[in-house]
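What follows is a single structure, and I will ask about it in a moment.
As you look at this complex, bear in mind that one protein chain is not there, while each of the others sits in place.
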Amino acid sequence: MLGLGKKDTTLLLIVAALVVFAPFILNPFPGGSGMAQFNAGYPDLMQRFVIFGIFAIGFNILFGLTGYLSFGHAAFLGVGSYSAVWMFKLLSMNVLPAILLAVVFSGLFALLIGYISLRRSGIYFSILTLAFAQMCYALAYSVLTPITGGETGLQLAQDDPRILDAARDSGNLPVPGLFGLEMRSTADLVLGDWVFTFSAGYYFCAVVMLISFYMAIRIFRSPFGMMLRAIKSNQHRLNYTGLNARPYTLAAFVISGMYAGLAGGLMASMDPLAGAERMFWTASGEVVLMTILGGVGTLIGPVLGAGLIKYMENILSKINGDILHSWFAFLPDGLEDFIVTIVYPFIGKGWHLTLGLMFMAVVIFLPGGLVEAGQRIARAVRGRRSDDRKSATTEPAE
Amino acid sequence: MDAIILQILNGLDKGSAYALIALGLTLIFGTLGVVNFAHGALFMIGAFCAVTLSRILTFSHTIIDESRTDFLGNPLKVQVPYVQDFFGEAAGATIIDWAVPLSILFAIPVMILVGVVMERGLIKHFYKRPHADQILVTFGLAIVLQEIIKYFFGANPIPTPAPDAFRGSFDFGVLLGFEANQIIYPYWRLVYFAFAAVIIGGVFAFLQFTTFGMVVRAGMADRETVQLLGINIDKRFTIMFGVAAAVAGLAGVMYVPINPPNYHMGMDFLVLSFVVVVVGGMGSLPGAVLAGFLLGILESFASMKEVIDLVPGINQIIIYLVAILILLTRPRGLMGRKGVMED
Partner (left out) sequence: MTKSNLTRRGVLRSGAIAGAALGVPTYLRAQESGFTNAPGDSSVTLGFNVPQTGPYADEGADELRAYELAVEHLNGGGDGGMLPTFSSQELDGSGILGRKVEYVTGDTQTKSDAARASARSMIEKDGAIMITGGSSSGVAVAVQALCQEAGVIFMSGLTHSNDTTGKDKRANGFRHFFNSYMSGAALAPVLQNAYGTDRKAYHLTADYNWGYTTEEAIRSSTEAMGWETVAAVKTPLTQTDFSSYIAPVLQSGADVLVLNHYGGNMVNSLTNAVQFGLREATANGKQFEIVVPLYSRLMARGAGENVKGIFGSTNWHWSLQDEGSQAFVKSFGTKYGFPPSQAAHTCYVQTLLYADAVQRAGSFAPCAVAEALEGFEFDGLGNGPTLYRAEDHQCFKDVLVVRGKENPTSEFDLLEIVEVTPADQVTYAPDHPQFAGGALGDCNNGA
């Protein structure tokens, strides 16, 4: 289907199903129950899942295929966000031109930075990209304040020109939308104790993410993708065959930068504010961690990694001591306090600790990242099944 | 002129911190081939060794002073350190006053232990793994260490001053023949610079003039050949990891009086120290030291008012700008070796 092999089609369909039914899948616990704290099926987080998924997919095209570890990818995300917000301010609140401009600008920016940085390889390349991104962050936070909004971020204002939009009489700021469909509009489906929220913005992001994912598969399977893998496995040998690897890596870098810009544009479309922290080195580090956590060089891995990190950040950090006490309230008082004392350092303000422990656990026990966990489970399941059905050999999804 | 000399002093001082951290980092790169994102955390732990020791020394019992009241109107509780009970008030106060220099003795074994445990317990298993995995595991470790410190010491900076004798500043200009009050420099920063010079010299002498160091250098150049000669290079590398941790830790201990330590000070230095190591050139110890001082001095010059007025924002980006320029003109940094971490 769509020029994909059977395996890839299955993978794409699985991802599509997961994304479409995410509002259900991420809301497994009934509202009001103690476990509802772990529900992630609200628009903001679902949007973040797919947006950071796009970011990580794009990063993986560079890092997973060519092995070039960029430590400054957040700069493209930031450039994408800023250009999208500027588009909202100047042109129109429609998200399409904003996202288009975000992709184009970040692509151009990636071309410039990539052209310079790719003159070096290995850690020298990493530090060059890091240096560019840190310069972007530092300047955006300070001297470029008139363009970027600095500390308070670039925001919409009442008196922005917005030349394509009709004049507004309401005293409220306009909302990004797609030809009149507001990105923040939602519909709720109530089934007993469960409330499932369907957000227009989320489904817009989801469609974009599926297209990006499809394109990533095509890139992975294309001769171009093969060439990139060749660069990763042995660039010298490639050079000896008379091929110049630079144009290929540069193309991968620019594509990956455009993915980041797309993610940035989407972020601004869901929430029209762009801040400089998006370009700080920790943000670049985060996408590296997402990719490694999920599984470098695999198709689905980075998306999983992105989801896990964002889940931890948004769900764990909101659990406070009070909630803990209510969870363990059924225990005798002394035991309750004891358990709460044990658990407390790991949640709420201690969520970083859990994150760090998880990084270590995954990399120690699952060298291939989360995808390896999936493969092991698949193998275990197949192992059991193969007793009665020996012919069943579905290859593990990549 | 005096302004320039002042900034050179500042640069040397900042450079000492960069150089010390980068030295340890590049030792680990060079010997073990491991990208250690937890190196900043080692610097931070060193700093908190000093905080811990001063906490231990001021470990107190409470006496109630009926004549004064606290904010709720209850009688004031006054803390009296046990050290003062034991050694008498004056001697006890002196010991507490010297907490930071005393911490050096405390920090060396602690840091070597931390380093060795880290290497044997965790890093050892990652030699053969891709650099990406090393980054993830050491970054995770850095977060964990940081959070543990935050749990016990909070997020606020903790003032830990230098001994009274080293507080205040010193008229450096008079020594150089300037008028009085032209070049005034804090004592402790001069101490820090001297200390850094001693440590750096010590590490180089150790590698250059001892048999142990010679073997380590040989191992850095060609690990396999050294192993083929029947030398247990792994054990030596473990010790070198301990040494690297101790260097970072001592840099942290001595840094405490300059700026009050907080739990994320390691992360603040992490990126910078990577830049320093790479600008110096991978696998080169002198390169790391040279780059540390160079970037420190350039950073100081870029923060002069005259320079900022000329190029606004230059103080924000100078380090990165210089790093880019150096890496573009010298492919392997200042003194890098071919083929190290280039894949």
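Note that the chains are named A and B in the order they appear, and that numbering of residues resets to 1 at the start of each chain.
Here is the rule we go by: a contact is a pair of C-beta atoms (placed from the backbone, for glycine too) under 8 Å apart; a residue touches a chain by one contact, two chains touch by 3 or more.
Bear in mind that the values here come from a model prediction, so they are computed numbers and not experimental data.
For the chain missing from the display, the contacting residue among A:L4, A:L178, A:V207 or A:I323 is A:I323, taking the whole complex into account.
Listed residues B:G88, B:G168 or B:G201: the one in touch with the omitted chain is B:G168. Only one of B:P186, B:G252 or B:G333 touches the chain withheld from this view, namely B:P186. Panel shows chain B; residues 2-3, 6-7, 9-11, 13-14, 17, 68, 70-72, 76, 150, 154-159, 161, 167-169, 181-182, 184-186, 188-189, 258-260, 262, 264-265, 268-269, 299-300, 303-305, 308, 315-316 of it touch the chain omitted from the view.
The set of chain A residues touching the chain not shown comprises 31-32, 34, 36-37, 39, 42-45, 48, 138, 141-143, 145, 150-153, 155, 157-159, 170-173, 175, 184, 186-193, 195, 197, 271, 273, 275, 277-278, 313-314, 317-318, 320, 322-323, 326-327, 348-349, 351-352.
We adopt the following convention: only the chains that are shown with their structure count from here on.
One finds 35 Å separating the Cα centroids of chain A and chain B. Across the complex, chain B meets chain A through its residues 35, 122, 125, 129-133, 135-137, 139-144, 146-148, 151, 267, 271, 274-275, 278-279, 282, 312-313, 316-317, 320-321, 323-324, 327-328, 331-333, 341-343.
Of all the residues in chain A, the ones that touch chain B in their complex are 63, 67, 69, 116, 119-124, 127-128, 130-132, 134-135, 138-139, 141-144, 235, 281-282, 285, 288-289, 292-293, 296, 345, 350, 352-353, 355-360, 362-364, 367.
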